[in-house]
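Note that one protein chain is taken out, while the other chains of the complex remain in position.
Up next, subunit A:
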Amino acid sequence: MSDHESEDEKVQTGQDQRSQPSELGINAAIGKQLKAYYEDVASEPVPDRFLSLLDALDKAESASKTTNRE
């Protein structure tokens, strides 16, 4: 399981076979920070510019379909 990739010391857990993200134990604090960092953006509502963009793409597509049909 643990390959020859330990360049520096060893990973903090000391047990590389526990490779499930949820079981990183000692890395839990970093995991929390990571989620906070990510959620800082991911929890924001979808900006209008993207909804408008999708509307525009949708319209452009149905317009070209109509044109093709006629």
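Convention: contacts are C-beta pairs under 8 Å (C-beta built on N, C-alpha and C of every residue); 3 or more make two chains touch, one makes a residue touch a chain; residues count from 1.
Definition applied: contacts and distances are computed from a predicted model.
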Among "Sarcosine oxidase subunit beta", "ABC transporter substrate-binding protein", "RNA polymerase sigma factor" or "ANTAR domain-containing protein", UniProt's protein name for the complex chain that is not shown is "RNA polymerase sigma factor"
Logged for subunit A, residues touching the omitted partner chain are 3, 5, 7-9, 11-12, 16, 19, 21, 24, 26-44, 46-47, 49-51, 53-54, 57-58, 61
